[in-house]
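As you look at this complex, bear in mind that one protein chain is not there, while each of the others sits in place.
Each chain carries a letter (A and B) given by its place in the written order, and its residues are counted from 1.
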Amino acid sequence: MAIAKKAVVWGLFAAGGTLTSFVFPALIALFLVIATGNVPEGLQFEQIHSFASSWLGKACLFIVLFLSVWHAAHRLRVVAHDFGIRKDTLVANAVYACAAIGTVLAAFYLLTIN
Amino acid sequence: MRTRQLELEIMRYDPEKDKAPWFQNYTVPCLEDWVILDAINYVKDNLDTTLAYRWSCHMMVCGSCGMMINGEPSLTCKTFIRDLPDKVRIEPLENFPIERDLVVVLDDVIQKLYQVQPYIIRKDDPPAEDKEYIQTPAALAKFKQLTMCINCMICYSACPQYGLNKKFIGPAALTMAHRYNRDSRDQGKSDRLNILADHDGVWDCSFVGACSEVCPKHVDPAAAIQQMKVDGALEFWKQKMGITGDKS
Partner (left out) sequence: MSRQPYIRPMSTTTWYMRNGRYKVYVLRELTSFLVMFYSFLTIFGLAALAASPERWNAFLASQQSTAMIIFHGLALLYFLFFQTFPWFKLAPKAMPVQVGEKKLPDSYIIIGHYVAWAVVSIFIFWLVGVI
């Protein structure tokens, strides 16, 4: 049923957009801090490794990454359309494949952190 | 009252004579409190009776006089010349085929308004003696803003998604559907679900928001459409869990 696909896709997009709006500024700021050479306590290997080893840490990181890549993918699909690339099915497959790869990689790496 | 000379650059098109539209210039002496429609009427009355355009109420309730004023879709009866520079370019509403001069073909959007079934749909009829629907002020407040639409179709001119894809149902029609879905007297939400399911329905909107910015009646169609998307997203999960149904 058509409503199923569009509604689910949009729901992921909206949830991802809300989450990234709240969380990504801090995430980018952390990269900025690292770039200046000051690696904060919590990003030293032992600390961040133990956070990512915990199930809570894994869950948090996975949800953020999962929603972010799906949000970005759907939006990029619309961007392609807005820029005149009208082969929607092709674009959709490409962007959602990216998101799927991101999701699988995130899950894989998170699961291997022990 | 002071007068002001306005240079109007008006798009002309005669389907029987012209291959493409062209611009004609007119110099119009305006009173400073005029709206641009007054200037166009001056042209028609005094300078060029062949100019074709739509207008009626001159008070922002009929929705007839929408045109592009210096590239911005507006009601000409609402656009004061004190807010305009001396040179004004007047074109027919964007995204619509030009019938003649400033008159556009609105058949597409009229058909779309019909498509959303913009009337109270009841699953059960109230008994004859009890014909009055009880609706509290609070229930009315839920959708009152959405009833303000005067079908001027300026939102379709502002909407780039409609410009790119004429199959998109568009702001005014979607807002009309939402207006009835939000009306406590209506029981037809599931009948209008085709708009949520449809490829060219609600999901074609990418929330540019231009429609709400140009709406002369502050209906806020962009908000209405986002609310329908949220409804649609929730509807999917409701249907999965077996909770459906219209109001009773």
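In the analysis below, a contact is a pair of C-beta atoms (placed from the backbone, for glycine too) under 8 Å apart; a residue touches a chain by one contact, two chains touch by 3 or more.
Since we're looking at a predicted model, the values are computed, not measured.
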item	value
Selected from B:41, B:64, B:79 or B:95 as touching the chain missing from the view	B:95
On subunit A, residues whose C-beta touches the chain left out of the figure	14, 16-18, 20-37, 39-43, 45, 47-49, 52, 61, 65, 68-69, 71-73, 75-76, 78-79, 82-84, 86, 98, 102, 105-106, 109-110, 112-113
Footprint left on subunit B by the chain that the document does not show	13, 15-16, 18, 20-21, 71-72, 94-95, 97-99, 105, 137-138, 141-142, 160, 163-164, 206-210, 212-213, 220, 222-223, 226-227, 229-230
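Operating definition for what follows: only the chains that are shown with their structure count from here on.
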item	value
Inter-centroid spacing, subunit B versus subunit A (mean Cα positions, whole Å)	38
Subunit A to subunit B touching residues, read off their complex	1-4, 6-8, 10-11, 14, 78, 81-82
Interfacial residue positions of subunit B with respect to subunit A in the complex	160, 164, 193, 196-199, 203, 206, 229-230, 232-233, 235-236
